[in-house]
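Written out below as structure tokens is the structure these notes cover.
Missing here is one protein chain; the remaining ones are kept as they sit in the complex.
Chains: A and B, in written order; residue numbering restarts at 1 for each.
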Amino acid sequence: MIAQLVLLAAVSLPDVSAVVGPPNSTPSSGKALEEHTEQLSDTIRCPVCQGSSVGDSPSEMARNMKQQVKELLALGFDDEQIILYFEASYGEFIRLEPSKKGLNALVWLAPLIALVLGVILVLKRLSGAPKVDHSQQPSQGALPDDPDLARWVLKVRQEVFGWPDGEPPEEAS
Amino acid sequence: MNRKVLIIGLVLTAPLVWILASGFGKNPHAIDSPLVGRAAPTFALRQLNGGETVGLTQGGQPTVVNFWATWCRPCVQEHGVLTAAAARYRGKVKFMGIVYEDTEERIRAYLQRSGAAYPTLIDEAGKTAIAYGVYGVPETFFIDAKGHILYKHAGPLNPQSIEGYLRKLTQGSP
Partner (left out) sequence: MISIIGQSMILVALISAGAGSILAFISAKKDSAEGTNWARRAAQLFAILLIAANFLMVYALLAPDFSVGYVAKVGSTTVPTWVAVVSLWSSLEGSILFWGAMLGVYVLVSVRDLGDHHPEHLPYFLGVLLACGVFFTFLLAGPANPFTSVPNPLTEGPGPNPLLQNHILMIIHPPMLYGGYVGMTVPFALAMAALLAGNLGADFVPRLRRWLMIPWIFLTGGIVLGGWWAYEVLGWGGYWDWDPVENASFFPWLTATAALHSVIVVKRRGTLKIWSITLILATFLLTILGTFMTRSGVFNSVHSFTQSDIGPTFLVFLAICFVAVILALAARMDRLEGGAGVRDVKSREAMFLLNNLFFVLFTFVVVIGTVFPLLVEAIKGVKISVGSPYFNAMSVPLGVGILFLMGVGPALPWGVASVERTKKALLPPLIGGVIGLAIALPLGLTNGWALATCFAGGYTLVVTTQQFGLGFGRRGLMGTISHLLGPDRQRFGAYTVHSGVVMIIVAIAVSHTMRSHSETTLLKGDSASIGPYSLTFIDVENTVEPHRRVLAARIAVQQNGQPIGELRPAINHYHTQREPIGTPAVRVGVLSDLYLSMMSYETKSGKLGLRAFINPLVSWIWFGTLVMVFGGLLAVLPRRQT
């Protein structure tokens, strides 16, 4: 019995602080700990699964990692430290949300650049002068340019042809 | 010919095709280990058959740490290779096996059949495997006398490959 206790006392597991430093934040417990664990686990990739997070995956490795997340949060390590710890073992692969440093910034910036470009293109289209139509006559729903005239045409269509709101119904193809 | 469209189109699509082509020949499931060249995480775990805890400390002898399980066929295949290497390098290199996601009965039964040439350790809640970035078995880590991971080998070892690693591991030592 005593020998076993001595054995248990002598078991030591890899030291997290050696990798990421002492805990930066306050220890947590209870419901807050549970929720925090869930939320953080969802951003850590399970290394043996197909793209699942450690929070979602039922595999043993994922559950072990999630358990470790919980213990580290309880000890007071903060999110970034915990992710860094896993990253030290597994590499950047483990982050489901790519970091924003270096080349990775591109994946975050590109959509913004695309948004800006898109808005510019749309604005250009909106203010563009009407181009001359080479091919066909205007399709059925086109209205005259003058707004008063357009309103009158809509009214005529509604009264005379019974088109709802002046809009022609889709015709058969 | 609308030059603008031509150029924009090619500028957008050529890099995409290049990126996709670059993926050929690479294994999307293999992850490079960031631990190679760095200090090996230290640990002390209990042995399967009792006795004092065995582990890795900072500095000491060159060590081979092998993560394995009985349900893993390549692990079973390489067991003989590891046993032979452990015998050949006895006194010069420490060998230890860490159980990964397996039960003690199965390991015990297997070792009774196949022999255990070096300590078999029980990991706790997979923490050592996590520290070593293990994502499959077998994975073997070759750690030098200063406690740095020189090599990580994912997959089974054969006599030639393990000899190559062990030679480099023991270079410069008596």
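Here are some notes:
Here is the rule we go by: a residue touches a chain if its C-beta (ideal position, glycine included) is under 8 Å from a C-beta of that chain, and two chains touch if they have at least 3 such contacts.
Everything quoted here is computed from the prediction, not taken from an experiment.
The chain not displayed touches chain A at residues 42-43, 45, 48-53, 56-60, 63, 91-98, 103-104, 106-107, 110-111, 114-115, 118-119, 121-122, 125-126, 128-143, 145, 147, 150, 154, 162, 164-165, 167, 169-173. Not every partner is drawn; the one left out touches chain B at residues 1-3, 5-6, 9-10, 13, 16-24, 26, 28-29, 31-32, 71-72.
Here is the rule we go by: only the chains that are shown with their structure count from here on.
Chain A and chain B, compared by their mean Cα positions, are separated by 34 Å.
Against chain B, the residues of chain A that register as touching in their complex are 7-8, 10-15, 18-19, 47-48, 60-61, 64-65, 67-68, 86-91, 93. Every residue of chain B that touches chain A in the complex is listed here, in rising order: 31-35, 41-46, 50, 52-53, 55, 101, 124-133, 135-136.
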